[in-house]
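A single protein chain has been omitted from the complex, and every remaining protein chain is retained in its original position.
The chains carry the letters A and B, assigned in the order they are written, with residues numbered from 1 in each.
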Amino acid sequence: MTQVNRIGRAQVDFTKTLKFSFDGKSYTGHPGDTLASALLANGVRLMGRSFKYHRPRGPLSAGSEEPNALVELRGGARQEPNTRATTVELFDGLLAKSQNRLGSLKFDLLSINDRFSNFLTAGFYYKTFMWPAAFWEKLYEPIIRNAAGLGSLSLQDDPDVYDKGFLHCDLLIIGAGPAGLSAALTAGRAGADVILADEDFRMGGRLNSETFAIGDASGADWATATVAELASLPNVRLMPRTTVIGAFDHGIYGAVERVSDHMHTPDAGKPRQVLWRIYTKHTVLAAGAIERPIAFENNDRPGIMLASALRTYANRFAVAADRRVAIFTNNDDGHRTASDLHARGVKVVAVVDTRTEAPRSMDYEVLQGQVVDTKGRLGLTFAEVKLADGSMRTLDCGALGLSGGWNPNVHLTCHQRGRPTWNADLAAFVPGDDLPPGMVVAGAAQGDLSTADALAGGAKAARAALGLKGRMPALPEAEDAPVNITPFWYVKGCSRAWLDQQNDVTVKDVKLSHQEGFRSVEHLKRYTTLGMATDQGKTSNMGGLAIMAELAGKAIPEVGTTIFRPPYTPTAIGVLAGRHRGQEFHPKRLTPSHKWAEEQGAVFVEVGNWLRAQWFPKPGETHWRESVDREVLATRKSVGVCDVTTLGKVDVQGTDAAAFLNKIYCNGFAKLAVSKTRYGLMLREDGIAMDDGTAARLAEDHFVVTTTTANALPVYRHMEFVRQCLCPDMDVQLISTTEAWAQYAVAGPNSRKLLEKIVDQDISNDAFPFMACANITICGGLRARLFRISFSGELAYEIAVPTAYGDALMRKIMEVGAEFDVTPYGTEALGVMRIEKGHAAGNELNGTTTAQNLGMGRMISSLKDCIGKTLSQREGLNADGDLRQVGIRPVDPNDPVPAGAHLMNADGPIDAAHDQGYATSACYSPNLGHAIAIGFLKNGSDRMGERMRLVSPLTKVQVDVEITSAHFIDPEGERLRA
Amino acid sequence: MIIDHPLLGPRDSSEFTYMGDAKLIDRPDPDADTAARDFYEYGYLRDNPAGWHDELWFHEAGDRSWLVVTRNTLTHEISKVQLARDVARNRGRSK
Partner (left out) sequence: MHDLRPITALGGTEARIDAFDHVTIAENDGLALASVAARIGHEKGCHTVLEKLLGAVPKPGKAVLHDPEAGFWMGPDQWMIGAPRDTHELLADQLSDQFGETASITEQSGAWVCFDVTGPAMQDLCERLCAVPIRRMVAGDAQRTMIHQLGCFVIRRQDADHIRILGPRASAGSLHHALITTAHSVA
């Protein structure tokens, strides 16, 4: 099909032709077209089906407020539903499909819904699908979901990437129409850092859609020249294709830049869109205004659109929606559309004006009256007019422009709880006084609808924002026509007159809502769905509000308006996620021996952001338990090595370092000798255990403290809180050294023999006893730290070197340990050995347990204060029969003992009322040859040897168990001290 | 939000961790006769005003300072930002 509806020239590049397809049919357009303008140029008015009734629909607008012309854009993984054809920039090879139809667009089988419209009115779903409940999931919902809804997703991963970015400026200007350009010019010439953002791909706003001049040039040419000057200023950043989606606290704005949406596919490595966070001192909101329609019977046929949209299509895109056009208006602006179209050679059949004092014209007929109905199955063919004298006229037209007045785009003024105020002259809401701090509104967004006012308002706003002094520079002359509006919202007596075309909400629905008592604006919205979905009621809210006001006998401002929230227009989840998805969802932390562990075929587990070796499978091992059992047995028999770099480490220095540790740990550190290490238990102020670790005293005024891997950050934060907020005069300095040192646990009876091969100093039991620590050197001179501490219960050490040498140290340990069959072990074996030894870990320090529960109540020093001490002494935390940590073993060694299962008495009911405790950590102990667990049991210390039942009703497990000491291995601790 | 750090100037609130009521600085005397009651109130009874509130924020992704931020919880307006260490000293805390 040729482009039958092109009229003359415009801001479209006719020297190049672009091919595109809509519903499988090929068309052509030109650079500068939108999908909607190109389709209209090709004579295509029908672009979609409505949400509920599946009525045929064409575009209502020429901008981002579009409710109707939603298409599925692109194909395959890039298929994108609900894309507004009015904002899609045409590119070669563009592929679009209409949506929300069963069958073809012209013969939508679900248009039967339109016949049942009497049943599908407001509240229909609430009233109808209430009973029986079981029918909802099985019957109603699938049918409704199939019939309703809009486009469909590709259900594939998005192949494109999205960036985020951060910008700083003195002045952010939102909207590049006459007001925005004028503001940018004023601020840019004054040398301020300016960002000018506009959602359109062509800056100029309404100037691109109008015929009137600014100074000597056409409005569009003035805009082009102004944009060129702004582009030449290094302090001005022009951001076309960028929608400011939200105004947030303290001058932070969110903006989505569509970098590659106008291309078939983004260039390799380039993002499709960028989400910018803009920090600005001042903002000029110059977002313009949106024209509103008038409601009457069957006002939703393709070809019926906003008068300003007809004008935009004609002046900017050289497209006539049809060759025969009528206008329905309540103000002078509708006449401007008529004369522009007439000048372009389009037949203006008539202008129907609701006002008694309508302007006359030589070029077209002006009828005083109202459009009361229309005809045309898939597009407008006739409009029925009721004249002021009561007689009827039928207008033969394929397009009808509606001009019900203009609504200033106050959206962003409301994002910080601002409330718009009513302007009776415009019959519209304008920005209130409670704007986001730093924001000034200019031009049509402020209610100044003439071009001259916009130019002046923009300049003034920029000067006010930046505090510019001196005389206001002269502005070019421009159109300064008054609005002359007499409010007219809907034709009386109509019922199936669409207010919200996107959600199929009619005048009748609003009346029904009022009748049934849903009269507040927020109730109206939710009961009828008026103003929901992708357009958020940009063209419909005011109509609904006006009718509700009339029914309630109130003025419009008394009824109120709904609050606008971000985002201004629909925003892809992908751009909110940015690069943080898939493997990049969060950063990874790798230990210094990671590469070595990979070479050994280690299986890794995520612990926070860390990747830790979980176990090291050997050839022939088919089950993780085989590997773990081997690692445990080998370590207890000879020697094993485990990367423990992930433990949090904090350097604590200063003359008050020991006093500081006394404050944060419940046990005492003041008397700890230099070159000694001590276990420490940290309480929260409420007396609950927070974390545990060791503190090694390297010097009188220098400790190295460890935290658990998971709590490294919160514990550090807590330590800084105590240092800065509670003890500000203590001479203590903190810094995290977690990643500064690579640290390995070397455990097992041969661990000393192994380390003696690399440590340069004497580490015999006498020289370096249990809990010793020291700065040492290894391999002939590398600085290192050695701690004789044990998590496994064996003779064990932890050795640390600067991170860069971690890989080399691990390889060295494996090399010199070969004669002892040194075995690398992972977190699973680490866990098994600590359960065998009865050491508490995260499962036990779970945010509900006290030192008393953990069997460490006596550790809380009576000689000093510490965080959590006072509240740990509360009666409720020290009652008889409290939980105590115990060991649990199955009576039948073949039985499992699942963690999380609860302990019940050997006899009696199994229910919550008879709960005795629970298992926290469980494993198979290869040393004992059966499963074991540790857990908490009421009065547990006094119940050793008791037979109980361990039950998990959820997994239907019930095991007979015996309560034991939690120290399954070497309860006397002889191995540690060997 | 933007927090105007007393040393570093305006910083995005995303760099901070929030801990609520700055009364947490006023840790009670553990040796007082009323210590049990005092700590109970300190630990559990916090104001949650709709309006101006002194709050603790930790500049975790910054200089690791604890700050006392005076913020209006209704409008997010911030009227004052101080180093918590200075506040603590002014309130008589020492070692």
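Here is the rule we go by: a contact is a pair of C-beta atoms (placed from the backbone, for glycine too) under 8 Å apart; a residue touches a chain by one contact, two chains touch by 3 or more.
Note that the structure is predicted; figures quoted are calculated from it, not measured.
Within the complete assembly, A:Glu739 is the residue of A:Glu516, A:Glu739, A:Asp911 or A:Asp960 that touches the hidden chain. When you scan A:Ser26, A:Ser104, A:Thr655 or A:Asn878 for touch with the missing chain, the hit is A:Thr655.
Of the options A:Arg115, A:Arg417 or A:Lys595, the residue whose C-beta touches the omitted chain is A:Lys595.
Of the candidate positions A:Gly780, A:Gly929 or A:Gly945, contact with the unshown chain belongs to A:Gly780. The residue from A:Phe20, A:Phe518, A:Phe604 or A:Tyr805 that touches the chain not shown here is A:Tyr805. Residues of subunit A in touch with the missing chain: 161, 163-168, 193, 268-271, 274, 277, 279, 579-580, 584, 586-592, 594-595, 609-610, 645, 651, 653-655, 701-702, 729-731, 733, 735-742, 777-783, 801-805, 807-809, 812. By the touch criterion stated above, the residues of subunit B touching the omitted chain are 7-9, 12, 14-15, 60-65, 83, 85.
Heads up, the rule we're going with is that only the chains that are shown with their structure count from here on.
Taken together, the subunit A residues at the contact with subunit B in this complex read 248-252, 279, 417, 437, 656, 659, 685-686, 713, 717, 720-721, 724-730, 865, 869-871, 873-874. Of all the residues in subunit B, the ones that touch subunit A in their complex are 1-2, 10, 12, 17, 19, 24-25, 27-28, 30-31, 35-36, 39-40, 42-44, 56, 58, 60, 64-66, 75-78, 83-85, 87-89, 93-95.
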